[in-house]
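Every protein chain except one is present and positioned as in the full complex.
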């Protein structure tokens, strides 16, 4: 699948997976060879979106490749900062998915409380700090990107090991090696947020799993020594 | 789309969007040139409603335009008060949508806790005061309208900047320049109420966003300086 | 629609309305002229139920009209007690619907906290007392019926004004003049239970509406002076 088809499918999958409605959220893909980012146009409802309406911008300066096309998503500067900071990622998704956003709104990390979490995220999913007045009144969307990177740097997190972040008072961003992974991580994140919220209804105390269980599950499913799944040699279909 | 078609579509969209069932709720539209309001008939189930059954009443005194038609919604006097008080609105929606109604029942404003809220509502969505014995036993539905207007006046709120209200112990009303906007605001309100309720399950403390973030998002998407969306010049489809 | 068709439709509507699954719950209808009650057979899954499988029992002693047919629902004795005690009711529904059952499980009345409740139920929906060891080990299902009637008598409730009850640690029963009404009341009850539970997530304090508002809504929609709906004279379709 080429970049345009993959990016279009990712945007549509946000709706199919119940993560987006109306014009909320966006998915983007980066072409590292061409230094081009493809992203959803701003304010276009998903059900009307067509593949050719995706907007191409230059990774370096965010300028439009085609100056008489649609405007890119207003969140484009956030995507660009992440692509520039983390060369290992290939796709980014932003949503206002219901449960993950609830965490953003109360400014809480999503604590790793079970093996479902550990199968995908090697630790708590961080919530960013509050942006300052100057950051909001200035290059707001770009500063959101810097704030995410700052959080990951400060906590020394590998963004491929914890491929999502909760933006304080806003909502989640997720990413991956591919945009398909980014969508999957957004979907799993929402599910984890639901389960953790249910856990809170049962007990206000957090129950973080021990590191040895976190790593056992994460490494069983991810990385070179993964035993989960069929591996390349054994795969039959 | 003419008034009748728009009003019929709005009533049906309440069901499609999961905001209404049975005979609960109603949508209306005002024709400012003719001083006529079209509204759902009383007690008719949505699935049986036909476009010609919508009831026309005079904006001035609420009298029936067609005296041998159906009765208008029992909430008609509330709609009329809002249309008379706020000439800038063109459509109104009332529902008993599940989450917004929960706020009405516990007599709480819906606090602006995130940017999803700020994208549509420039501040907290107010819950009205309790109606008095005399107001309930008198012209109850009309008094409900006065109570909404009183709340907006007292708090000095522009009804187009916060196009919804929670009626204490009852449920939400929303409105907009068009009835289509009114339905959209009712839908977003329900979604916001869900997310805020989830936030409450995580933390009983409210997390109101700072005004500078509220305004940044509200003004990015609304008003003359909005940068969100395609604008009229750039719109391609 | 005859009794059999109405009773079959009621049982199927429990599934359609999301109130029942598997073999849980049952709907019955009484033929007052013949002193016969028709009820769902025991342990038959809804999706396999056929109209002719409904079981007829005598109102007086619960004996089978057709001795080589299926066994009636194990809850039949509860239905019979209610039909005998309350001649004004014509249909009964029992479910384990998710939210109403949660109230039964924590032994709480469903407090009238809003006008949605008041439109259908003229006051709190009672939860019964705990059955004793002897009542459970004896004629358990019949004693459940007596316990419901005892609760309504003790609180001096007209069963047509509050047409539902929460059985402690079990689930809801509802009823009405017709079995169609009984299903509608079961559906509204579940919706009210959802909204009240959401209200509890926002505030642990109950917010019972004042009697004047309760009566205003109840009497607007029910009884001889009802102004809601089209009335018989005005009804066009």
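Just so it is clear, A, B and C label the chains in written order, and each chain counts residues from 1 on its own.
What we mean here is this: a contact is a pair of C-beta atoms (placed from the backbone, for glycine too) under 8 Å apart; a residue touches a chain by one contact, two chains touch by 3 or more.
Owing to the predicted nature of the structure, the values given are computational and were not obtained by experimental measurement.
Checked against the full complex, the one of C:31, C:98, C:150 or C:215 touching the unshown chain is C:98. Which of C:82, C:131 or C:192 touches the hidden chain is settled by the complete complex: it is C:131.
Contact with the omitted chain, checked across C:43, C:60 or C:223, is made by C:43. Remark: the residues of subunit C touching the chain excluded from display are 21-24, 41-44, 48, 50, 53, 69-71, 74, 96, 98-99, 101-108, 130-131, 133, 136-137, 140, 169-171, 197, 200-201. Taking the complete complex into account, residues 113-116, 184, 188, 191, 194-196, 198-199, 201-203, 205, 207, 209-210, 212-213, 216, 220, 227-231, 234, 236-237 of subunit A touch the chain not shown.
Just so it is clear, only the chains that are shown with their structure count from here on.
Once the centre of each chain is set as its mean CA position, subunit A and subunit B turn out to be 33 Å apart. Each chain gets a centre from the mean of its Cα atoms; for subunit A and subunit C, those two points are 47 Å apart. In subunit B, the residues that reach two or more other chains under the touch definition are 201.
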